[in-house]
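Structure incoming, see below.
Apart from one protein chain that is not included, each protein chain of the complex appears where it belongs.
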Amino acid sequence: MAIILDDKIKIIVQGITGNQGQFHTGQMLAYGSTIVGGVSPGKAGQEVQGVPVYETVEEAMQVQTADASVIFVPAKLVKDASLEAMEAGIKTLVIITEHVPLHDAMEIMDYAEKKQVGIIGPNTYGIISPGKSKIGIMPNSIFRPGPVGVVARSGTLSYEIVFQLSSAGIGQSTVLGLGGDRIVGYSFIDILEKFESDPGTQAVVMVGEIGGNAEEEAAQYIRERMSKAVVAFLAGKSAPPGKRMGHAGAIIERGKGTFESKVAALSAAGVQVASLPWEVGEMVKRAL
Amino acid sequence: MAIILDDKIKIIVQGITGNQGQFHTGQMLAYGSTIVGGVSPGKAGQEVQGVPVYETVEEAMQVQTADASVIFVPAKLVKDASLEAMEAGIKTLVIITEHVPLHDAMEIMDYAEKKQVGIIGPNTYGIISPGKSKIGIMPNSIFRPGPVGVVARSGTLSYEIVFQLSSAGIGQSTVLGLGGDRIVGYSFIDILEKFESDPGTQAVVMVGEIGGNAEEEAAQYIRERMSKAVVAFLAGKSAPPGKRMGHAGAIIERGKGTFESKVAALSAAGVQVASLPWEVGEMVKRAL
Amino acid sequence: MKLFEYMAKEIFRNNGIPVPNGRVFSQAGDLAEFVSQNGAVAIKSQILSGGRGKAGGIKFATTPEEAVAKAGELLAADIKGLKVDKVLVEEKIAIDQEIYLAITVDGTRRKPVLLASMAGGVDIEQVPEEKLIKRLIDVSIGLNPYAAREITRQLGLTGSAAKEAADLMLKLYNVFRTYDAELVEINPLVIAKGHVLAADAKMTIDDECAYRYQPDVPIVDERTEAERKARDLGISYVELDGEIGVMANGAGITMATLDLIQEFGSSPRNFMDAGGGSGEEATAKALEILLETKPKALLINIFGGITRCDDVARAFVKVKNSMEINIPVVIRLVGTNEEAGISILRENGIDSYKKIDEAVSKVVALVKNEDSAAVVAAGDAVKA
Partner (left out) sequence: MKLFEYMAKEIFRNNGIPVPNGRVFSQAGDLAEFVSQNGAVAIKSQILSGGRGKAGGIKFATTPEEAVAKAGELLAADIKGLKVDKVLVEEKIAIDQEIYLAITVDGTRRKPVLLASMAGGVDIEQVPEEKLIKRLIDVSIGLNPYAAREITRQLGLTGSAAKEAADLMLKLYNVFRTYDAELVEINPLVIAKGHVLAADAKMTIDDECAYRYQPDVPIVDERTEAERKARDLGISYVELDGEIGVMANGAGITMATLDLIQEFGSSPRNFMDAGGGSGEEATAKALEILLETKPKALLINIFGGITRCDDVARAFVKVKNSMEINIPVVIRLVGTNEEAGISILRENGIDSYKKIDEAVSKVVALVKNEDSAAVVAAGDAVKA
């Protein structure tokens, strides 16, 4: 089992003819993902890695209905591409693109709420249910199927943690990146809820970072509602306040969103917080 | 039993200090409606007919939560008042005001869809569940409790039909005016569905008019989904095409929305269509 | 409120929608310079009616002399029964393709709807459903580039024409929204030398918002004098050509009253919905408008809701006392403050019906019998 993504999910790639779109379409196909079409205005009729290219999502959906779409278009065009996918009936949207304007992101999220669409990202590596399917840009080699759900704000750090887990013989049910921006779709709580009710997930690893209060809110949810073990790793312990550490969301402002407050909240909720990335595997093993 | 409105529904009056607001607050109270507050900017602290006046709906809701609100404010302010009520948590909104700008009405309906609010009107007399409660401006005296649901596009014509029904000894479960504008909230179908599933309603009277295709769509619904008897009366048989007969919606344009097409659609759906208002009562009696 | 083509095109131009080079004239003699500068032109009579071309309202000219002569003919003519005050003179376009494009309101879906078809240039009602593209617009996000692109794809447009048409649609929606339009229509939107151009333009602005556009958009009024008067009173009024003047309150019941008059063998002189909540004075003025149209009889049918019967009664008494009424009048009064209204009428020697069938049959009988009793009192009304 897995959350959100399984091997039946049919996928569209928006921006499929760009460099990233082409490369990662190939990688997704290689992993076994079911890609039914690509979209690239002005390029309809072409093929990318054997996938037919359409003018619009609506046109693609007329040929074969898809469940999910992954967006590789430039930041300025993400709002249009996202609204397009949602209006066409896509129910899971993965926005890989970074540097999406803040107000565009808020409008995307508002429309997603109205259309009841689940959004992963922007500025995410996507989602993978190892052995089943992936939508995103994560390296195929590091994942292996298993009972641990992984949810993270940041991308490459997820790979690091997954790499540690896989190296320790611990497979993953689903691994998902929420995205590093200030405004993203799914929150920790949304995903923790899904892992809690997924029979294929026995424990959860949560990879957070400084800034915002998503980890603190997640801690409250875990304390009140979650039965499965959660192990956390947090980045940004050494970051000075007021500096934006790459992610728009990763900044300690007005004394809020510090490493210490997150560790305190999670510990109080019974979450084991790893101090070093390679401790995560050991903690999960004990929890299983 | 009844639909939408029963004696437990708590009501707010927006624009309570205006002439119409004051008069009809009194009439509603006299009918037994539960009015928990009124709203009128700059008039907070006053009382109208013993009902406390607040600055905003939100303030009123902090004192006592209401389920429904009725709007008497001028047309230009209706959009603001409607959004206000919906954001404050009102779930049934009755917009009495006429001449609401078309684009304002579309924005109101869009927000209502998002907030899952039921809207009656604009340009409606409201809703009454005889013997229980009323929200609107209909004359108290003509209604009596009973098993017949009445739904209409136009106001005073509803009174005429109800007057005929009551005079013939036939009471009503709920009587509701959809509103005479081109853009209104609840449609015939929405209300027919509610009457269909209301144990207190045994038959339905539908009062339509020329223009649009609401009656034709209702006919399709009745044919496919409705078990209870429906009697219809339609206004506008003598209206020339291209003339807007008072209601924004009551106009035969491009050969569509004619009296004949509506009669044909309803008759084909097994609906008895009365040629004269006073035939309605007799037809309903036979159907009960 | 409908706008003339030249007004709509002015709005289009100001909002980045390409329109042909053109100018509006009231005097035929003024055309010469424009035509000598622009060569072949179309001369289009500015009337608020479709089918203008077929009715001879559009002429073409290649020389200034020809243009002046033809504009003179149009400015002297009645086209489809309408007097031509102005002509719009435009450069003649070499048309490659004609597209129909409009944005209006779908009342059933409660949303704007964009209509488009490659069968442009003809009456859109003639276009079969399957050749007409309909796309609902979500007002919370508006019309977006992807939607415009999908429409041009469905139309089968390609290349620069597709790009320009998509861009034009976004601008047209902007005009539709910004000007509170009920309808914006371009028929035809033409493709000429690979570029798109709005060859015609129709716009109808929501009457309720007309006040926002003074003086930028001059109000064009299709109403009669009496209709304008009624409008100023906030009353819905439409002139018809029958015998019996009607005042009722509520559009539905007014329509039903007209239907009944016809059913009983006479015909209505007008539609007048005196509305909800009109006070005494407005009601009196509305009655005056009715009487000025010289009907053979008057039928007042009031079912009080927001309208109060006592107001109507007082108003009628006032009018009766202030002006000579020499036609039969039948009053039907029921609903809010009914008792007070009836008693006011009684105090002034007027009785009223409570049942609509009796009131209508009575007024029709009076017209047929040429009965001249000014006000009819009906004792049997009480039975209702």
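Assorted remarks:
Think of it as A, B and C in the order they're written, each chain with its own count starting at 1.
By our rule, a residue touches a chain if its C-beta (ideal position, glycine included) is under 8 Å from a C-beta of that chain, and two chains touch if they have at least 3 such contacts.
Just so we're clear, the structure is a prediction, and the values are computed from it rather than from any experiment.
Check A:L29, A:A44 or A:A75 against the missing chain and you find that the one touching it is A:A75. Note that of A:H103, A:R225 or A:R286, the residue touching the chain absent from this view is A:H103. Interface note for the absent chain: among B:V53, B:A81, B:I189 or B:A250, the touching residue is B:A81. Residues of subunit B in contact with the chain left out of this view: 41, 44, 55-59, 80-81, 83-84, 87, 107, 110-111, 114. Interface residues of subunit A facing the missing partner chain: 19-20, 24, 27, 75, 96, 98-103, 105-107, 109-111, 114, 125, 137-139, 141-142, 152-160, 163, 167, 180, 182-184, 187, 207, 209-210, 212-214, 217, 233, 235-240, 243-247, 249-250, 254-255, 275-278.
We adopt the following convention: only the chains that are shown with their structure count from here on.
Central chain (C-alpha centroid nearest the global protein C-alpha centroid): B. Mean C-alpha positions place subunit A and subunit C at a centre distance of 54 Å. Centroids of subunit A and subunit B (each the mean of its C-alpha atoms) stand 47 Å apart.
In subunit C, the positions touching at least two other chains are 138, 140. Among all residues of subunit B, those that touch two or more other chains are 114.
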